[in-house]
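Take a look at the structure below.
One protein chain omitted, others in place.
Labels for the chains are A and B, by order of writing; each one numbers its residues from 1.
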Amino acid sequence: MNTSKTPVKLTPLHSAAQRLGATFIEQRGWRIPQVYTTLEDEVVAAQERLTLADETSNGKLLLEGDQAESVLMDTFDLGSLKINEGHDGIYRLRSDLFFISTPPGREISIRKKLTTASAASEQFVTITEVTHGRAEIRVIGPHSQELLSKVCGLDFHPSAFPNETAKQSSLAKTTQLIIRCDIGELPAFSIIGVQSLGPYVWDTMMEAGTEFGVVPIGRAALAALGEE
Amino acid sequence: MRTEQDALTTTSNRLHPKQGEVIDRSTTIRFTFDGVEYTAHPGDTVASALTAAGVKVLSRSFKYHRPRGLLCCSGHCPNCLVQIGDEPNVRACTRPVEPGMEVRAQNVWPSLNRDLLSLTQLGSRFMPVGFYYKTFIRPQKLWPLYEHTLRHAAGLGEVDIDTPLGEFDKQYLHTDVVIVGGGPAGISAALSAAETGAQVLLFEENPALGGHLRFTVPLESSSTTKASKDLPELLEAVDRQPNITVFTDTSVLGWYQDNWLCAVKGARLFKIRTKSVVVATGAYETPLIFDNNDLPGVMLGSAVQRLVHLFGVLPGGQVVIVTANEDGWDVAADLQSLGVNVAAIVDEREPSACASPYREGLTNAGVPVFYRHTILEALGSNEVRGAKIARLDGQGEISLATAQSLQCDLIVTSMGWTPATELAYMAGGKSEYHEDRAEILPVSTPPGIYVVGRAAGTHAVNSQISEAQRAGSNAAAFVGFGEFDESTAYSSGVLEPRRTSERVCVPGKKKQFVCYCEDVTDEDVETAIAEGYDSIELLKRYSTISMGPCQGAMCSMNTIHLCARANDWTVQETGTTTARPPTTPVTLGALAGQNMEPVQTTPIHQWHLDHGADMMVAGLWLRPNHYGDPAAEATSVRERVGLIDVSPLGKLQLTGPGVPELLERIYTNQWDNLRVGRVRYGVMCNDEGVVLNDGVCAHVNDETWYMTTTSTGATTIFEWLQWWLQSGWGEGIHLTDLTDTYSAFNLAGPQSRTVLEKLTERNLANKAFPYMRLRSAKIAGVSCRLLRIGFTGELSYEVHCPSGYALHVWEALMDAGREFDIAPFGVEAQRILRLEKAHIIVGQDTDAMSDPLSANMAWAVKLDKPDFLGKPSLMRISAEGPKQLLVGFKMVEPNVVPDEGLQIVESEADGQLKIVGWITSSRFSPTLEEAIGLCWLPPDIASQNGASFTIRMDGHLAEARVHHGAFYDPDGERLRM
Partner (left out) sequence: MLLLTCPNCGDRNVSEFRFGGELSSRPKDPSALSDAEWANYLYMRNNVMDAQTEWWHHNVGCGLWFLAERHTRTNEVIKTYPYVKRET
């Protein structure tokens, strides 16, 4: 048997990042952009303008079933969530469907926990990992809302789309899950959709963001901004 | 006529600097018009700069190529349409001059001032109304010639197909209240609405807020004095109000259902969702129809005021004012105070009807005033040299004996206003003709839609403001902010003096234009009505009136009057044409916006590109069609081993105890006996018995199944399954789309097992892992699902790996296969390989009429199952017998490959050819070295192996023979090796 190379996970935006001159690091088996230009420039761009980051390596789980909520409440210290509401990375998409976003790698343990809880409850609940199936593009910066208003018909005003809200809608003519996840005071959204459309959505948002001076940022800038 | 040198030096039409002007005189910029250089100041429009330089003719008319000059100066009429660089049909009166701009006149040949095509007006009796419908129709075969000639002569501007893509985009806006129009009414409505806490978007098509207050004169005794002084205050209040967002240079193009508005600002299109709308769009000044009324130098009063006050430009030195209201007197006073020689005021009213505050002053200054007079004709050939006027008798008829000519170089008409109410009517508003006002005004609007200001017939500024404040509060209250003001009925300015004359046309003997866009004359309108196109909607379509760039702004009211008169109807009886978007022309680029055509790529897209793949579009997917030589790729698979990226395959996960019953219902074959670890092929039909999709489904573990669908059918089948699950068959079933979670590669060929064995510890021996089985295995260290299936007809493994590992697994497979000369293969090679096996492709070999019994898949249909989708229809088809069968064929001449889609024909007794079938797939088989294919044939031919039939090729017929079964390895031994 020949396994000369250690398996490495690439995100659907890997080629785009290479073209944009990223340097990469490996984290939890994923090769992800560390920095594109300089850490300082990227942080300033996020704080003052508009940036896009590849966060595909975040773990993603779907939990489906009429009893999904009770399984979740048994597993985590979680109150009831309304549809489109979220808390601590758990978002309710339908009465019987939840989307769980985890830091890279954490999806394994969370999935185990949920599987155990669901088995114990003897309820019909399906837990599916879709980390590899969904590209996740983080839009960060004061112009986030304006950028999204160019590609999506939803109302992104904070009164209509508060922090920790998740909505599925049409973005650049594709179906995307849009989650508002501010970094402190800094407006930020996660755009999550099938990975095969990831490069297209990335390119489309980069083009639409030109007028705001959009730049890509890497893991280093995300960490500096307080996202780990 | 000026020389080119003059143009650069003469600025005699420029007034001294005055307050309110928008030009920056400290800077001078240069641009060209038809190759001649001119100067301008920043803030100038192309038209204001050209007018300052004394240029009067800006374009040639659409049909007769008559010279045309500035008319409305507000971006509504077609007279100043020019070409700027590669952009056609730009309105010179609103487009700011930029340094170095190259402006050209349109529709001229060979030049603006000597247009040979203007000779068409000599033969204008050959270009009657309905010209397009009457002429160039027969003989039909000459149409290409006609079209070529017409395209040269007609149309405006030049489209350069080499122009690079412009940068257009769109933006969605959401708000509580939209105010359309930023004049005193619009501003006041916005302020009142915003004060309640509502979010307000205020749209203004001009570069600045203020509406007519920007260019009307604030003289002592004027009725507009107070408000004009208030304009800076209004603007300041808007600035201070955080709930108002102002969009200038933005035209609202249309209203659509549920308060969805469309607006355009330059290269950006806005799609606006609001909860209420205030229409404060003002009014268009209505031109008067008289002989040669299109002569350059005939202008609307408001156009002159714009030129004078915004740009400091005088369009003439000696002016005749033709009017029927106080607005004309305002213009006269304005011009006179600037030292212009007002040659005459020609007012159609009795002296007693004139209430202008300037009357005394102008009379005392010796300005000749002709009451009860009107204009007969504009005199001059290329531009105005004089005006012929005449007295009106007691009945209001023209007394020709009193005709006299006055010398002038500018004729100003101020005859009345057409309220700009298109948006209100698009939204469902109703209107009535007010005879006392001679205006068609709104009488009711749907809830949440308000009309104010001149659009509602309110001209006095103070009335406009109070009316708009009420409407603004109501618009906000409609959304839930503040209280309703009950006095909402349309007053339609009943207390105001009449501003609009019913005399829209002074009969004469020369050309009189109703419609400047399409060169429609009053005579054309009468002819059209005489020919039976008497209703206003028919008249519009037949004459093309109001269908040009002005979209009715200049012509709709006049046409209604002419139509009413010719039919002897009242204006109310005549009615109006339906208001439709766009209210003003919009570039196709703005409608298209940023290019957003979704493209799906697999995780190893870049690898394909790096290895010379020729990519093809399949649905939204980009897939390698081949890497250079598809026949060689197919041969690699037959003889050695190949690898294809089949990641676009639909991959659905079904979990739960209800799944077996669902599979029984949605597939035509049997499923409830599929054991864990097994894979089965299945066909899905709808209830008509039509084949929707095919693929395999694997039983993964107790309660998990893994279904694949065709690449292009994945989304449709997912939605189809969602429908059945959510409409009653979903008990105990969860469905998840894993199409993107797994990438899939098919490793095919006699060496595929050997290659795969290098990468896994899993026992791949035929006994341990036979055909149509599923196994999980680590491949190159990555947990994968392996499906042993064979679309290509060779031993093959479909490797499904988590997409993040796709490149790793793909490269590991390619590395492992190198010693066996592995080749990546594309869709084309796969199509050859499957055709050699006579495997069908749903959607290629089947269509929306194909059932599986006829499509050679009867083996996959179990009509003895209790029920499944399509069964009742298939039972009936089975009983009646298929009408056509899908079957393989070989060509008699082995090198002739008939195109897909060609007809299969039979000779009838009379020698005619009858179509009896068609080709769905055909290729040259590199393995068999002959042409093969699939086709639909009548059962009597299809059922005989070797039966010959005829294909209609391009210009000749070719013979082919029916072939039953697979062309290659008919017993399927290679799959099971």
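Quick notes on this structure:
Just so it is clear, contacts are C-beta pairs under 8 Å (C-beta built on N, C-alpha and C of every residue); 3 or more make two chains touch, one makes a residue touch a chain.
These numbers were taken from a predicted model, which means no experiment stands behind them.
Judged over the whole assembly, touch between the missing chain and the shown ones holds for A, B.
If you put the hidden chain back, the residue from B:E719, B:E929 or B:E973 that touches it is B:E719.
Only one of the listed residues, B:Q395, B:N673, B:S727 or B:Q912, touches the absent chain: B:S727. Interface note for the absent chain: among A:K9, A:K167 or A:R219, the touching residue is A:K167.
Looking at B:E688, B:D815, B:E930 or B:D969, the residue that reaches the missing chain in the full complex is B:E688. Contact between chain B and the absent chain runs through residues 256-258, 260, 271, 273, 687-688, 719, 722-723, 726-728, 867, 871-873, 875-876. As for the chain not pictured, it touches chain A at residues 83-84, 93-95, 97, 153, 167-170, 174-175.
FYI, only the chains that are shown with their structure count from here on.
Those residues of chain A lying in contact with chain B across their complex are 1-3, 5-12, 14-15, 30, 56, 62, 64-65, 124, 126, 128-134, 146, 149-155, 157, 160, 172-174, 194-197, 199-200, 204, 207-208.
Within the complex formed with chain A, the chain B residues making contact are 169-174, 271, 273, 594, 596-603, 605-606, 620-621, 647-648, 653, 655-657, 732, 734, 736, 738-742, 758-761, 780-782, 802-809, 811-812, 815-816.
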